[in-house]
Structures are given as C-alpha cells and as structure tokens.
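The complex appears here without one of its protein chains, the remainder shown in place.
Moving on to chain A:
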Amino acid sequence: MTEAVPSYLSPTGQEIVFLLLGAMAVGSALLVVTTRQLVHAALWLVVCFGALAGCYLVLTAEFVAWVQVLIYVGAVIVLLLFGIMLTRAPIGRTADLDSGNRAVAAVVAVATAAVLVTVVVDGFRNAYAPLDPGAGSAGELGSAIFRNWVLPFEALSVLLLAALIGAIVISRTDIRGRD
C-alpha cells in the first residue's frame, strides 16, 4: 500500500478518468437537489449512480460496478420513479419543492462531508494503492466475503430479513398490533 508515491503533477489516464467521473457524480448530485422539476431530480440521480459505477470500474471493482447499476439504476430509481408517478409527477417546475429544513440539511451535509474528507485524508495521507486488474473480480470478492467477512454478511442479511418482515406486517391489514 505504501510504495513510491507518483507525483500528482503527472496524472495517469486512469486518474484523469476517475477525476472526471467524480466531478460528474458530484455535479449531477448537486443537480438532484437543486433542480425544480421532481422527475428530473430522479433522472439526474441515474447519471449520478452511473458515474459512481464508472468510478468503481476505474478502481477495478468490476463486480461492484455492475451490481451498482443493477440495484440502484435498475431497481431503486425505477421504484422512486414509480412512487413519484403514483403520487404526483407534474411536467415543468414545481414551486413547493423546497423544504423548511434546507439550512439544517446543508449544515449536516457539509459537516458529514468534512468529517469523511478529514478521516480519509488523515488516514491515507500518502498511501498509494496500485490498481491490479482482477483484484475486484467476482471470484476475489466472493472468497473475501465468505472467508473473512462472513459474520458481517450474515448480520446484514438478518437486518434485511427483519426489514422485510416489518414491511409485510405494516402492509397487511389483517395483522393487528396489541391495543
């Protein structure tokens, strides 16, 4: 992880692509929260997730990139759009999209970003990880999850199961809580 650090002044092609994709992700994420059209926000989110998947690809995490597209673009956004269309999806600008909590939300977002950036910069100040093709392939990832990280994986699956059962209980009217 800490080998000779290449100069920042002569970036490689990968680094340039990564930076461009990062800028795209941040730019489209800003558009998601600033656009005045509800459905456009969801569509900008597609661009944001796509750019993020591109970032994963550049970092050789091929499998994570495709799962990102499959789950977030293919399922979460579709669910979002379905929800928006089911309630209200006006074409054109909507006046009442701004929430009263805007200032608080901005402060929280900036604070979170500051914490994350500080931690990352502090923790990996001069560390340099070479990118080996294939290090993020499905096989590598699978053996890492099921050999080293089985416990977190199982804990997560129990959490998801609990959420699933919760959703069923809430949506069924014939299951009642104790009064």
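What we mean here is this: a residue touches a chain if its C-beta (ideal position, glycine included) is under 8 Å from a C-beta of that chain, and two chains touch if they have at least 3 such contacts; residues count from 1.
As a working rule, contacts and distances are computed from a predicted model.
A.B. asks: The hidden chain: which UniProt name fits, "Benzoylsuccinyl-CoA thiolase", "ABC transporter permease", "NADH-quinone oxidoreductase subunit H" or "MoaD/ThiS family protein"?
C.D. replies: The correct option from "Benzoylsuccinyl-CoA thiolase", "ABC transporter permease", "NADH-quinone oxidoreductase subunit H" or "MoaD/ThiS family protein" is "NADH-quinone oxidoreductase subunit H", the UniProt name of the unshown chain.
A.B. asks: Specify the residue from the set A:75, A:127 or A:144 that touches the hidden chain.
C.D. replies: The single option touching the absent chain is A:75.
A.B. asks: Provide the residue numbers of chain A that touch the chain removed from this figure.
C.D. replies: These residues of chain A touch the chain that is not shown: 37, 39-40, 43, 46, 62-63, 66-67, 69-70, 73-75, 77-79, 81-82, 85-86, 89, 91-92, 134, 137-139.
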